[in-house]
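Omission of a single protein chain aside, the complex is shown with its protein chains in their original locations.
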Amino acid sequence: MTFSNFMEIFVKGCPLILTGLGCAVAFRTGFFNIGAEGQFYVGAIVTTMVSLYAPGMPPLLVIILALACGFVCGGLWALIAAILKARFNLSEIIVTIMLNYMVINFLGYALRSFLMDKAANVPQSEKIDVARQIPVLVRASRFHAGILLALVCVAVVWFLMQKTTLGYELKAVGLNRRAAAVNGIPVVRTVIYSAFLSGGLAALAGGIEVLAIQKKLIEGISANCGYTAVLIALIARNKPWAVLVVSLLYAALQVQAGSWQRQSGVPSSIVNIFIGLIVILILAKDIVPYFRRKEGGSNAS
Amino acid sequence: MLHDILTVSFLTAFLSATVRLAVPIIYGGLGELVAEKTGILNIGMEGVMLSGAFFSFAGAWFSGSILVGLACGILGGMAVSMLHAFLSIRLAQDQTVSGLALNLFMLGVTSFLYKYMSMGQSYQKIPTLSEIRIPLLSRIPFIGEAFFARDVLTYVLYALLILTFVFYKKTNKGLSFAAIGENARAAASAGVPVHKYQYIAMMINGALGGIGGAFLVLTQLGVFTENMISGRGYIALAAVILGRYKPQGMFAAALLFGAANALQIRLQVVGIGISPYLLAILPYAITLIALIGAVGKRSEPEGLAKPYLKGAR
Partner (left out) sequence: MPLLTMKDICKSFSGVYANDHINLSIEEGEIHALLGENGAGKTTLVNILYGLYEADSGEIFWNGEKASFRSPADAIRAGIGMVQQHFSLVRNMTVLDNVILNLPGNAAFLKRKEAGEKFARLAAAHGLLVDPGAVVADLTVGEQQRVEILKALYRNVKLLILDEPTAVLTPQETVNLFQVLRSLAGEGYAIIIITHRLSEIMEVTDRVSILRSGRKVAELDTASTDVHELSRHMIGHDIDEMPPPDIPPREAPMLRLDSVSLERKRLAQPLHDIRFSIRKGEILGVAGVEGNGQKELAEVICGIRRHTSGTIFLEDADISHLGVRPRYEAGIAYISDDRQGDGLVPDMNITENLALRAYGKPPMARHGLVDARAMSKVAAEKTQEYQVLASGRSGAATPVRLLSGGNQQKLIIARELEEGGKLIVACQPTRGLDIGASEFVHQKLRAWRDAGKSVLLISADLEEIRMLSDRVAVLFGGRVVGVLTREEASVQALGLLMGGVTAAAAEGAGA
C-alpha cells in the first residue's frame, strides 16, 4: 500500500467517523436516527453558503463559523424527527428517511438555482475561496485538518458518554425509557440533546467534506456514508472508540476495493455487502445461546 | 395556470398515474400489513422490494421471459423476508435493527450484482407487461382509464386486496393470524401455532414485497437502477400505519401517496415553472404531513415487534 493510499484511509474514514458517531449518540438513547444522510447534506449546504457568502473576516473564523452553522442546522434538522417522536410518537425511522429524500431533492434544486455556478454546465456551486478551505496537512496526500477535528470529536463524544451526567442519562433513557421517566430523568430533554448532537455531527461531516475535499457543493458527495454510518454504529455497539476503529477499517477496505476494481473489475460496492453481512452475523451470533436455551429450558421465575 | 390543470385530459392522466405509482406501494403495504398483523415489524420492506426489483430484472434479462422475471422477483423478495423472519422469530433479535441492516445490505448486494452483471455492456430495456383493458369498466370516465386499463399485476392486486379483507374479517385462520400480533401468548394458549404462522406471514410479506419491486421493473421502467425503490418501502410502512392496519385503509393511504407523486409528475409535464426537484419533495412531505395528521388514530397491534418465545413468561 502506498503512502498516499494509507493517508486516503483517513480521508475516506473522516465522514464515516463523524456520521457514525452521530448515529451512535442517537442509538444510545434509543432514537433510531437514520437521517445522517440528510443531515450530512444540510451541513454541506449550509457550510457552503456561509463559506461563499460570509463577508470579509479572517479565513479561519469563516471556516469555524461555516462548520458551526452547518452543525447547528444539521442538529435542528434532526430535531424535527425527535420532536415528532416525543410529541406524537411517530416512528423516527420513517420520518428521518422522508427527511433525507426531501433534503436530497432540495440539494438538486439548490444546485440548479440559487447556488448554481453560472459558469459551469453541470449542477454545482461556485468554488470556495482557497483561503476558506480546510487545509491539507500532509504533503502528497489529501490528509486534511478536518480529520483531526473528527478525532477530537471521538474523544469528546467518549468523554460525554462516559464521564458526564448527560452520558448517564443517554444510556438510561436508551435502555429503559419508562424507568428513566419514573425516576425523574428528563427523557424528552435527553432525546432532544442526543438528536441535536447526532444531527450536528453528521452535518459536520458534510461541511468538512465540502471544505476539505470537494471545495464546492455537488450532488452525491456523501457516497451514502449516512447509511453506512448506521451499520458502523451498530457494529461498534454505539461506542465512540469502536466507531473510530470500524470506520477506519471500513475505509481501508474501501480504498483497497477501489484498487481491486481498477485491477480486476470487481465493483467496489462489495464493501457495502461485507459490512451489511457483518451486522447480520452479529445478530445471528445469538444462535448459540438459542440452542443452549433449547436444551436447558428457559429460566424459572 | 389553474385552468391548464383542470382539464379532462390532465385529470385522466393524473388519476391514471396515481394508480400506476400507487401499485408498488400497495403491494409492499399489503405484505407489510400481513407481517405486522402477526407482530413482525419488517422495516426491511425497502430491501425486500429492492431485491424483488433486481432479481426480476435479472431473471427477465437472462431468460427473456417476463414470467420468469416475476418468479425471480418473488423469490428474491422472499429470501430477504425469510432472513428477517429467522432473525426476529427464531433468534428474537431486535426487529428494527435487523430490518435496517437488511435494507442496507440489500442496497449493497443489488448494486454490486448489477454492476457485476453490467460490466462492459449496456442494457437494453426488457419488454414490459402489456395493458389489458377491461370491457365496459375501462370506459367509465376518469376512473375507468385509471383503474381498469392496466396490466395483469394490478388486477391481481385488486383481487389480493379483497382477499385480504375477507381473510381478516371473515375467516377462522384470519382471526388466528390477527390474534398473534395482538397477543401472541393468548393466541398460543388457544392453540395457534404462533411461529409457524409468523413464518407463513413473512413468506407472504416477501412475495408481495418482491412483486412490488418487480412491478417497477416489469411494467413501468423495463430497467433496473441502483436504489430504485427510493423510499417506497418506507412509504409502504407509513401507508400501513395511516391505513390503521386495515387493507382498505392502507389502499387509500397508498393512493394518497400515489396521487402526491402523480401530481408532481403531471405538474412537470404541464410545465408550471416550478423546479422538478422541488416538486419531487412533495410525496415525501405529504407522507410526513399525513402521518402527523393521523396521530392519535393509530391502532397498531399490541404485540408488534415483541418477540414471542415459547415457554418464556
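Each chain carries a letter (A and B) given by its place in the written order, and its residues are counted from 1.
The definition used in the following text is that a contact is a pair of C-beta atoms (placed from the backbone, for glycine too) under 8 Å apart; a residue touches a chain by one contact, two chains touch by 3 or more.
The model shown is predicted, which means the values in this text are computed figures rather than measured ones.
Engineer: Wait, the hidden chain, what does it touch out of the ones we have here?
Structural biologist: Hidden chain contacts in the full assembly come out as A, B.
Engineer: Which candidate, B:67, B:134, B:186 or B:269, sits in contact with the chain we can't see?
Structural biologist: Hidden-chain contact among the options goes to B:186.
Engineer: Decide which residue listed in B:175, B:200, B:252 or B:278 touches the omitted chain of the complex.
Structural biologist: B:175
Engineer: From the list A:89, A:113, A:176 or A:259, pick the residue that touches the absent chain.
Structural biologist: A:176
Engineer: For chain A, enumerate the residues touching the unshown chain of the complex.
Structural biologist: Interface residues of chain A facing the absent chain: 163-169, 171-172, 175-176, 178-186, 296-301.
Engineer: By the contact criterion defined above, which parts of chain B meet the unshown chain? Give residue numbers in ascending order.
Structural biologist: Within chain B, the residues touching the omitted chain are 170-173, 175-176, 178-179, 182-183, 185-193, 299, 301-302, 310-311.
The rule is short, and it goes like this: only the chains that are shown with their structure count from here on.
Engineer: Counting in whole Å, what is the centre-to-centre distance of chain A and chain B, each centre being its mean C-alpha position?
Structural biologist: Centre-to-centre distance between chain A and chain B: 29 Å.
Engineer: Tell me, which parts of chain B touch chain A in their complex?
Structural biologist: 43, 83, 86-87, 90-94, 96-98, 100-102, 104-109, 111-112, 115-116, 119, 230-231, 234, 237-238, 241, 275, 277-278, 280-281, 284-285, 287-288, 291-292, 295-296, 309, 311-313
Engineer: Would you pull the chain A residues touching chain B in the complex into a rising list?
Structural biologist: Residues in contact with chain B: 32, 34, 84, 88-91, 93-95, 97-102, 105-106, 108-109, 112-113, 224, 227-228, 230-231, 234, 265-267, 269-277, 279-280, 283-284, 286-287, 290, 297-298, 301.
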